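One protein chain omitted, others in place.
After this line comes chain A, so read on.
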Amino acid sequence: MVKPSRSYRVFQGVNGVVLTLVVLVTLYPFANIVSRSFSGERQIRAGEVTLWPKGFNLTTYKIVFQDSMFWRNYGNTVFYTVVSTAVAMILTTCYAYVLSKKNLKGRGVLVGVAVFTMFFTGGLIPNYILVTELGLKNSVWAIALPNAISVFNLLVMKAFFESLPTELEEAAQIDGLSTYGILLRIVLPLSKAVVATMVLFYTVSFWNSWFSAFLYMDHSDLMPVTVYLRNLIAGATGAGNAGAGTAEMSQVGASIQAVTIVLTALPIICVYPFVQRYFVSGVMLGAVKG
């Protein structure tokens, strides 16, 4: 091993500084939002809140916790996410399994049908008209059905199924298992890792989504929590108005936004450290074949 040159050691030092800055720039906004959520409204307005809460209090959390619309929308988010993920998993798994059969007649066409939609889509207006005319508005199906298959996820799953050894399936076929039986009892138990990854991909994307609901839901009690937050940001409606009875309550606009951001992001941030590696490996798998 050659001793690193002086200029390389200088580079390593600079590199360390740059990457530390990257970490700080990424994390600082989170720290600031959290400290805002615990701060007094007056201190926020005065621009005093940076890294630590100023005028520490839990009033804002209490106000948000008491807002029944917040909880109802949070419940909607859970409900929409569970239903949409279930639908998406069933359709994606079935199609990915079919596409993974290399000898299937017409497979190329079936793949093409899916891949073409990655590059050309109908666009907002025809989709909006379609969902409206199908009468899906104001129901969970307006969120679940139009987003049922993500072609990227489909290709990841297909690549995984293709990598499974074919001998097991052939043996099961000889033992008289039907195609459905093979998929349910042989293939899926072998694919727990990729199924878990796909469930995560879909869960996070439905949990985070807001635009479908914003577009297709007409009443605020049908909205997911992301739209609740969006409305707070847009200053349109929300807890700020709901609690406008007392002078203290009408003062809490900025910290209410911070509290809602914290509460909406919290589930994702809590599971993030444990699931991050599944995302990384899933994307790699997709990149190799996609």
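One rule holds for everything that comes next: a contact is a pair of C-beta atoms (placed from the backbone, for glycine too) under 8 Å apart; a residue touches a chain by one contact, two chains touch by 3 or more; residues count from 1.
We adopt the following convention: contacts and distances are computed from a predicted model.
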UniProt protein name for the omitted subunit, picking from "Protein lplB", "Spermidine/putrescine-binding protein", "Acetolactate synthase" or "Type-4 uracil-DNA glycosylase"? "Protein lplB"
For the chain not shown, which residue from A:60, A:76 or A:257 touches it across the whole complex? A:257
Please give every residue of chain A in contact with the chain that is not shown. 2, 5, 7-8, 11-12, 15, 18-19, 22-23, 25-30, 32-33, 36, 44-47, 50, 90-92, 94-95, 97-98, 101, 104-106, 110, 113-114, 117, 119-130, 132-133, 145-146, 148-149, 178-180, 183, 204, 207-211, 215, 226-227, 229-230, 232-233, 254, 257-258, 260-261, 264-265, 268-269, 272-273, 276, 279-280, 283-284, 287
